[in-house]
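Here it is: the structure, laid out below.
A single protein chain has been removed from this complex, and every other one stays in its place.
Moving on to chain A:
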Amino acid sequence: MSLFEYAPAPESRSIVELAPSYGLFIDGEFGEAKDTFKTINPADEQVLAEVALAGPEDVDRAVAAARRAFESWSALPGSERAKYLFRIARILQERSRELAVLESLDNGKPIKESRDVDLPLVAAHFFYYAGWADKLKYAGLGPDPRPLGVAGQVIPWNFPLLMLAWKIAPALATGNTVVLKPAETTPLSALFFADVCRQADLPPGVVNIVTGAGDTGRYLVEHPDVNKVAFTGSTEVGRQIARSVAGTGKKLTLELGGKAANIVFDDAPIDQAVEGIVNGIFFNQGHVCCAGSRLLVQESIASSLLDALKRRMATLRVGDPLDKNTDIGAINSRAQLDRITELSEIGAGEGAERWSPPCELPDRGFWFAPTIFTGVTQAHRIAREEIFGPVLSVLTFRTPAEAVEKANNTPYGLSAGIWSEKGSRILAVADQLRAGVVWANTFNKFDPTSPFGGYKESGYGREGGRHGLEAYLA
């Protein structure tokens, strides 16, 4: 028992008013929920609400509403569209506490992150693209870039509202209309966003939310009247989508998996590198496509760095996502927990050494202690496959060339990190890494002005920044 224990400091959930059941949001109206599924709080497995399961006819209606709205929405001057986006951004800020609590309830992420990372970035994204809406002619995409039409967007469960913002903000700024399908396990914040759209008086049909599972997503991306498909999720589903839209003329962007290398050189600022490693893999329970899940550490400092990392990991607080002092929340679903557990057992079976700090996990809900594997080699599955959980594989290297080789030796290429106090080394290594984002002496930093996207099996197209406009214009 430590001398100084923090008493529980839970954020109140009373600020969120949940209805027992939610219908689809189509053409500016919430419908009745006929077929439904339940969404639960992964921290205690309690049902939060019932949500409509959209079938093919529902998706048809949503796409038709978006098509009708497209005509007038795309004809609005950019400065008028910007007003709606600015208004949405402001309402998101005003309701940020409510939305942060909701996000933590439905997703399991700690309130500290939903409050300090997700929601500020969500609002920032809308503010940023609102600013572009009347300046599209000057974006370097031709003298008169035109919107594509109806965008079908499918987003994952790891950052439900932030991924929605990444998809919807640029689509609306460029004059497209949207049908968005949130993930099956985290539909609630998208439905609350629908309410934000109504509050902002956004014209009906410009944003439509259809909830459901994989089939609903398939109806949406395969719908013949969709002009643009944007997907964030697993590489496996990304492949199916790429096959299904091939030859249809639909424009496609995919943001898929990753197995990022976080490279620590012997001249790194060690204490900050340890923070960066922790942030790289344990941020959002490791449910981050760009997570620094492979630590490549120079062999000459490996043992002292690992000691420091373990000491730091012992201070991580795992538990109630709504407690303001929680660092690591709940795993989003039983299925994901099973996958993390399975891959971790494979790692141990293949001979890597497993370590977790002593930590008590709650009895109910889905939990996984922060874990590192040392003695991992490129041949281990835990060094190659995306685990998407709080599990770090530690590998060593001897020279910068070896670090680059190992970092690039993966089918993915979404992100990477470099830790060194030597500027010339950072630039030289960054130049050789085949990854869409390379962080230097930091990790998992996001900004709406910065394009984000991958190489190889991590997908194609960019979201964010000026580059993010390109995916929604012709």
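Some observations on this one:
The working rule: contacts are C-beta pairs under 8 Å (C-beta built on N, C-alpha and C of every residue); 3 or more make two chains touch, one makes a residue touch a chain; residues count from 1.
Operating definition for what follows: contacts and distances are computed from a predicted model.
Taken from the listed names "4Fe-4S dicluster domain-containing protein", "Monooxygenase", "Branched-chain amino acid transport system substrate-binding protein" or "Deoxyribose-phosphate aldolase", the protein name that UniProt assigns to the chain not shown is "Deoxyribose-phosphate aldolase".
Residue A:G276 is the one among A:G175, A:G217, A:G238 or A:G276 that touches the chain missing from this view.
If you put the hidden chain back, the residue from A:L148, A:A194, A:L252 or A:A268 that touches it is A:A268. Per the touch definition above, the residue from A:S74, A:N325 or A:T341 contacting the chain not shown is A:N325. One of A:E80, A:D215 or A:E421 touches the chain omitted from the figure, and that residue is A:E421. Looking at chain A, the residues touching the absent chain are 2-7, 9, 112, 116, 267-272, 275-276, 315, 324-325, 421, 441-442.
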